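Yeah, one chain of the complex is gone here, protein chain that is, but the others are all in their spots.
Letters A, B and C name the chains as they come in the text, with residue numbers starting at 1 for each one.
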Amino acid sequence: MRNRHNLAVVLSAVVLVGCAALILSQGVNAAGEGKITGTVKLDGPAPHMKGIDMSKDPYCSKAHASDPAHYETYVAGANGGLANVVLYIDGWTGAAQASNAVLVFDQRNCMYTPHVLAMDTGESFKVQTSDQTAHNIHPNPNPMTGNIPWNQSQPPGSPPVEKSWKATEFIPVKCNIHPWMNGWFAVVKGPYATSDENGNFTINNVPPGNYTVTAWHEAAGTQTQKVTVAAGAAASANFTFKAK
Amino acid sequence: MHDMSTHAVPHGAPTSFIRKHVFSIDHKVIGKQYYALALLAALIGMVLSWIMRLHLGYGSLAIPGLHLLSKNGAPGDVMTPEYYLQLMTMHGTIMVFFVLTTAPFAAFGNFFLPIQTGAEDMPFPHFNMMSFWVTFTAFLVLVASFFTGTGPTLGGWTQYAPLSAIGDVGGPGEGLGVVLWAASIAIFCIGQLLGSLNFITTTLDMRCKGMSLMRLPLTAWAWFITSIMGLTAFAVLMPACLLLILDHVAGTSFFRPSNAVINDQVLPGSGGSTLLWQHLFWFFGHPEVYIAIVPGLGIVSHVLITNMRRPMLSHRVLIYSMGALALLSYMVYGHHMFVSGMNPVSSLAFSFPTLVITIPSTIVVLIWLGSLYGSRLRINSASLFALGFISMFISGGVSGFFLAQPSIDIMLHATYFVVGHFHLVMGVAAMFGIFAGTYFWFPKMTGRMMNETLGKVHFWMSFVGAYCIFMPFHYLGIAGNVRRYQAFTDDYLIPLIPVHKFITIAALFTGFAQLIFVYNLIHSRFWGKVAPNDNPWEGTSLEWSTATPPPHNNFGDKMPVVYHDPYQYSVEGASTDYVMQTSTEQLKNTDEEK
Amino acid sequence: MSQADLSIHAQVSRTGATETMTAPTFSVPAKKMAMWLFIIADSATFAGCLVAYGFIRNATPDWPRPFHSITNVAIMTLILLTSSLTMLIGVRSAEQGDKAKAFRFTMITVALGILFAVLHIREWMGMIGEGATLFHNPWGTPLFSSLFFSITGLHLLHVTGGVIALIAVALKYQGGRYNADDLEITGLYWHFVDLVWMFVVPLVYLLNLAH
Partner (left out) sequence: MAKIFAVTIILIAIASAIPIVMHMWPMPQDISTHGYLIDEQYTDTMWEAGLSFLASQFLLAFFIWKFSSPKPGDKIKSFPGGAKGLVIAAFLLVGTECLALGVFGVKAWASVYFTAPSANAMPIQVQAGQFAFYFRYPGPDGTFGPLHPDKISEANANFFGLDTTNDPDSKDDIVTAEMAIPVNREIHLLMHSKDVGHSFYVPELRVQQDFVPGLDVTLHFTATKIGKYEIVCTQLCGLGHYNMKAYLEVMSQEDYDAWIKQQAALQ
């Protein structure tokens, strides 16, 4: 019996030291890491986005009384930048990204903010509601990937729901109570970024090396580009999508 | 060759604790077990209704500790819409199946039917034991759905397809929750089938000498008629549940229509009929309503007669009326489906028998009232509840006039009017029947009396409280308040919220009264006044002629022999004001039933 | 002397009366009554299934008619009918006290029942071989095979149960623990299973014969 206890102690000590070493070594690497920046542009004029008739829920229509709501499939900036494009590294084999920021998927004025939420596999995110009307969150993953679908309501005042996804997938998410509400969970492996209103993005924490950067847009499709990242420097990758 | 006995093989009194109290084949123990199950189920069902009512009256109110019940259903104690519907479904299922069917029918029926017929036991005591344990298993399976990740099903106790058939994509609990629900109900059906077999054979084949069918007390008749309904109604529900389970686990699509789209995805399923479920369900569902209420009619008549000190104006008419109710109950089920898309001609075909069913119900009420006239009424907890039952039965019954007519049903279908109607007539009335039976038979079942004062307090709070809850339901329904809503966000419903607040307060008040009953029940069981004799209410039927509590074989060494009608009260020329069925006294001036 | 007999004697000695009970209504003793009641309930179950079948069949425009020959089902029907007959002979013999004959004919019934089940399963295997499953078939709407397999499956379950019950009762009858009435009661069930088949055949087979 005693020997077994000793073994357990030694084993846990080894595991602890190993973990510590891993964490420390990451810290060391971080200094030498580069990043990938760039812009995503939309070729041609932005497609017309239909207006949303929210008359079903007086709360929602009131919230948009002065600023009519539109679908957010294509959100293009003034300079032709395309927002809501997820950029990530194809075939990432490195360690999981330690995330400091808390990812939040907010339901505000009967729309999803952000429209596309990118995340690493296993990274937890919060779904919260800022509305005074009940929503439900119904993501629809492909059951073959191993991601388990769920469907949960959030009445006004409910605490945030914390969730994560196991496998890489672009998961559409909907509110059945407000059928126009739709968004995406973009679950990727490794470092990622989402383009902003002007189409700009920055993928941080990329160790030096050769990579294939993939840009994904919910309607326009995907594009890839090869980049080389040098230690401590920023590589550049620009994409141009055509509206479909 | 016809040397077969009509009796069960007599079994000796068990000695071990397990055979005596757990796996007992004694119908009296099984009756008590059913009662305990119904009590447990009723408590659960009542707590669920409290939570729902609190939410409906005070929607934004967080109910402290609710998150402990369900992490997903009530995060931060705020009730989600799906959790409301889940509680509602479980409240309905538990109350209808495990309280209203088990308590008046299986619990009292098991205990008293063999005694009232003069039998030593039921003919198939092992079936009887199985019947209880199968029902108990069904209850466990149902309750287990609370503990699945997504919780119990939210489809309502009617479990309309295709919502119940499409799986989890339809909402939380619509996958595993529905499978557990359907499995529970299918198992329950088996239990009731076994029980019904025993009840019918007991009534037909196990009567003691002199006990002709017409000499059976009204309770025995009520249980007999109920068991005939149960025999066929549950037998139809069972395959419906099995087909529903197949839709979930075997990929069939009996109830899954083609091309259903949820979340922009076309669901698998091909050509299934959604109306089929409604037909199968209501073919069971309407007799089920009478399965819940007919034993109440019997119990109330029995209790009233003893306390009125006179027989009913007509024994036979009451029996025929109950029989007519049972028969008609199979022909009216379509009145649940007036706006379901069924052929409008068949709506009329279902409407007329539904209206006709008011005739036997009216006859029953009139016979009660007519018998009350000129009686010598004794007031005690049991008779108060029996009289309360009559009042509730009338109130719940008259609203049936509206719902029986398809044209008015257009306005009232699926509103609180329906909820008020069936809660009064099959909920409160049936519960009052159970209470009347409990206060009346408690001394025979346990050998102790229940506390009368507490009983009366319980009655007053329940009677006034129940009216305060369920009468306003009708007004809400007339104003168009839709049922099964977890919040009233529609403009025209907002003015009705104060009524809901009033109902919530009344519900909590009435619910509290039921706790008094439970206390009274438990306290009296162990510390109550010992019953003064074997016949504290001066009754005439066989249960009062045996020891208290009855011995293992019901009548000890001597099998009873019956000489009289069940209710010989206030017979002129008799030595006492009641003549027991077993009394050998010769009576003049009575035209005895044969 | 059966246990039932013993029970009467037990009571006689206890109460001193020769008869303590009212004669059973319809002169049907409890066990047989229970079997009749079970048959009523079971009929309701089958009726529910057959109504479901009729309902869905009427509501489906492209209902397939995949059966080309009635030979197999005719043979099966014949076997089941014969088994009812042999059951009848068995019960009759038991009533007349011819124990050996009763046992023999019950066992013939069992054999015919098993043969029926085997033929039935063979037919199923044939259909499965053509690609029919509970939720798919090559001929048209999958509901056809869902209902076909559910209804005939339920019937097959009854046949199997009947075969097991018959074997058990026959053996106990042989051993003297059961009497002719027990055999008769089991026979009732067997006739019922036969009768149900008479509804299943026209509705599920004949209506679905190819033109």
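What we mean here is this: contacts are C-beta pairs under 8 Å (C-beta built on N, C-alpha and C of every residue); 3 or more make two chains touch, one makes a residue touch a chain.
For clarity, every value in this text was computed on a predicted model and none was experimentally measured.
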Result, missing-chain neighbours among shown chains, is A, B
Touching the absent chain in the whole complex: find that residue among B:I408, B:L454, B:I505 or B:V561. B:I408
Residue of B:I262, B:I505, B:A531 or B:V561 touching the missing chain in the full complex: B:I262
Hey, which of B:G170, B:P443 or B:G528 is the one touching the hidden chain? B:G170
Residue touching the undisplayed chain, where the options are A:G94, A:P172 or A:P208: A:P172
Note that chain B touches the chain not displayed via residues 80-82, 85, 154-156, 160-163, 166, 170-172, 174, 257-262, 264, 266-267, 271-275, 308-310, 312-314, 317, 339-341, 344, 347-348, 351-352, 355-356, 358-359, 362-363, 365-367, 369-379, 384, 387, 390-391, 394-395, 398-399, 401-402, 404-408, 410-411, 413-415, 456, 463-464, 467, 471-472, 475-476, 478-480, 482-492, 496, 499, 569-570
Where the unshown chain meets chain A, residue by residue: 50-57, 71, 73, 133-134, 136, 151, 153, 172, 174, 176-180, 182
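As a working rule, only the chains that are shown with their structure count from here on.
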Quick check: how many Å separate the C-alpha centres of chain A and chain B? 54
Length of the line joining the C-alpha centres of chain A and chain C, rounded to whole Å: 62
Which residues of chain C are in contact with two or more other chains? none
Under the stated contact criterion, what part of chain A meets chain B in this complex? 58, 133-134, 136, 138, 140, 149-159, 161, 172, 174, 176
Residues of chain B that touch chain C when the two form their complex: 1-10, 118-119, 123-124, 193, 196-197, 200-201, 204-213, 231-232, 234-236, 238-240, 243, 246, 250-254, 270-273, 275-276, 279-280, 283, 557-559, 561
Once bound in the complex, which stretches of chain C touch chain B? 2-8, 10-11, 14-15, 17, 19-34, 37-38, 40-45, 47-49, 51-52, 55-56, 59-60, 95, 134-135, 141-143, 146-147, 150, 154, 179-181
